[in-house]
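Only one protein chain is missing from this complex, and each of the others stays in its spot.
The first chain written gets the first letter, and so on, giving A and B; residue counts start at 1 in each chain.
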Amino acid sequence: MWRYIMRRIFLQGIPVLLGFSFLLYLVITIAPGSPVTHLRGVPNLDSSVIEQRKAQLGLDQPFIVQYLNWLGRVLRFDLGLSFDSARRPVADLIKERMPATITLSLASIVLGWGIGIPIGILSARYQYSVFDYAITFFAFVGISIPSFFFGLILLYVFALKLNVLPAGGFFMAGEARTLAGYVSYLLLPSLTLGLASIAGVARYMRASLLEVINQDYLRTARAKGLPERLVVYKHALRNALLPILTLLGFMIPGIFSGAVIVESIFAWPGLGSLAIQAVNERNYPVIMGIDMMFAVLIFLGSIVADISYALADPRIRYE
Amino acid sequence: MDAALHQEQLTTGKKVWRRFCRNRLALAGLVVLVLFVLSAIFAPWLTDYDPNRNNLRDRNKPPSREHPLGTDDMGRDILARTLYGGRISLTVGLVAVGISMSIGLILGSLAGFFGGAVDTVIMRLADIFYSFPFLIVAITIAAIFGPSIYNTMVILGILSWPGPARLLRAEFLKLKTTDFVTAAEGIGASPARIMFRHVLPNALSPLLVSATLEVASAILSEAGLSFLGLGVPPPAPSWGNMLNRARPLHILANMPWMWLPPGTAIFVVVLAINFVGDGLRDAFDPRQDLS
Partner (left out) sequence: MKRPLVVALFLLLSLSVIVSAADAPKQGGTFRYGITTNPRGMFNPILNTEVYDGLIIDVVYDGLIYIDASLQPQPMIAKAWDISEDGKEITFYLHQGIKFHDGVELTAKDVAYTYMTILHPDYTGVRYGQFNKLVGAKDYKEGKTDTVPGIEVIDDYTIKFSVEEAYAPLLSTFTYGILPSHLLEDIPVGELEQAPFNLHPIGSGPFKFVEFQTDQHVILEANKDYFFGAPNIDTLVFQKVAQDAIPIYLQQNRVDFIAISPEQYEQVKAMPGIDVYVYEELSYNYICFNMRQERFADAAVRQAITYGFDRQTYVDVIREGFGIVANAPVPTASWAFTTEGIDTYDYNPEKAAQLLAEAGWTKGPDGILQKDGMKLEFEFLVPEGSRQNEQMALLFQQNMEDLGIKVNLVFMEFSAAVDRVDARQFDTFTMGWSLSVDPDPHSIWHSTSLWNDPGFYNEESDALIEAGRTETDPEKRKEIYAEWQKLINKELPTMFLSYGVTIGAINQRVKGIDTNPGPLGPLVDLELLSTIWLED
């Protein structure tokens, strides 16, 4: 197993990440607009300042030189300095915001799986009942609403009309950071982000469990007189749950993308707003830093997915 | 042998269709979809208004006899914009999936058929595209080429090809592991012919299902991009950018006629597509016949 993981990382991961970083750097450098655009409007700007700034940011060099410089720094674990006027280390900028995005993503996963799995199980257990149809319908609805739209509605209903939850943002300065507070700030954004997950997981769980539940070996268990409850929860579930892990691996990219929009609606202080701002300002090091981080996380997610796939199906073995 | 295969496929097709029709939700979804597509195509006949003609005197008016769905902040008729917006949103979805399917089919087949180095390179490429954090890349590309309908379609399409490619490749691999190929070779048929004549039809079902779900996903993504101001640019209407205009809370609260039509449209269409997709998946599953 470890040999497999190592091989995956070195033979697959590294070239992929390299290729990705190269393509990405190329794409953002080609884009019209430059990091010095924000100098427009500075009173009495001396033209030498623009040239000096460009040299400082390395923009006067050809693309390949810029890329190799960036790559060299990254290999030394240095993500470089932001191109904006504050010139702060990219690593700091990401570190400041990452916990918020991770919290949001985790919360939405917890919600998605925490609600989705039980719903899916019950739906499979009581297949074709009213409950099943209702859940199935709700699941479909959940994956059919654009997340930002759902978020806006939640904001409107709970924050504006009912005034029971905060309208986005995070703790105000001086506000006590209680657990209840965390939950109240996190609830709406993670619900919005998790909505599609809940629906997807519920459906997948239901399908997976159904596939297992009607298998022959369970028929034997039932014939032996085991109560249905035991059949389902003890035997079937164990086999049905593993494939869900693969789902986790697949859903991670979607969660990161979705987080960007959700953070924008709820002013959640995560990486999303930094990423959008960085693209608008052509802040190359920040864009590269965030994207590379996501790419690494997505890659790790796919390894997790593959491993759990192997664990679930003994016929597949990686050597 | 070809004739027998052909026969078998015909009956399968009919069987699939029959199974599909038994699923009421899926059928309803199909009907709804057809209705939407027709209304988008025949939009000019369904409304007199030019969706882009602004009339500042009539802005922000609630539904009335002149404007069944009210007007937006530039005085444009919302019903007209929803209908024409359907054209754009549906087209974006279909073209994006068309692009991703085409690329995916070609690359997936190449990878599956040739295997070896070709396979590795293509799969690595797929991984690269797969790692692209979709939204961020979409934003960046929209910046290079400017936000437009065509660019949105291309972006969505190009970033989604790994899905179909992997699917097709998996089908090839599945077939390779069976004795089918060895047996057929034994009879004298060339492996290439076998692969393509048997893989593609088998792949059809998961591909079709995947395609329908991708259309839904593309429509949602278009809405998301427009929400960030990077999708279809004004003045052309799309369901996504119509929703974007309703973002300020006072419009959301007080002028629901501005966002209910496009929001409902997206929701209903995507829902219908999901029903159809799910119905297709069940319809292609031969085990359904047993229950």
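Criterion: contacts are C-beta pairs under 8 Å (C-beta built on N, C-alpha and C of every residue); 3 or more make two chains touch, one makes a residue touch a chain.
All values reported here derive from a predicted model rather than from experimental measurement.
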item	value
Sole residue of B:Gly115, B:Pro201 or B:Pro233 that reaches the chain not shown, by the stated touch rule	B:Pro233
Interface with the undisplayed chain - residues on subunit B	54, 56, 59, 73-74, 142-144, 146-147, 229-230, 233-235, 245, 247-251
Where the missing chain touches subunit A, by residue	31-34, 37-50, 52-53, 56, 81, 84-88, 93, 96-97, 100, 155, 159-160, 163, 167-174, 265-267, 269-270, 273-274, 280-282
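The rule is short, and it goes like this: only the chains that are shown with their structure count from here on.
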item	value
Centre-of-Cα separation between subunit B and subunit A, whole angstrom	22
Subunit A residues within the subunit B interface of the complex	12, 15-17, 19-20, 23-24, 27-28, 30-33, 140-141, 143-149, 152-153, 155-156, 160-161, 253, 256-257, 260-261, 264, 275-276, 279-280, 287, 290-291, 294-295, 298-299, 302
Contact set on subunit B toward subunit A in their complex	124-125, 127-128, 130-137, 139-141, 143-144, 216, 220, 223-224, 227-228, 240, 243, 246-247, 249, 252-253, 259, 263, 266-267, 270-271, 274-275, 278
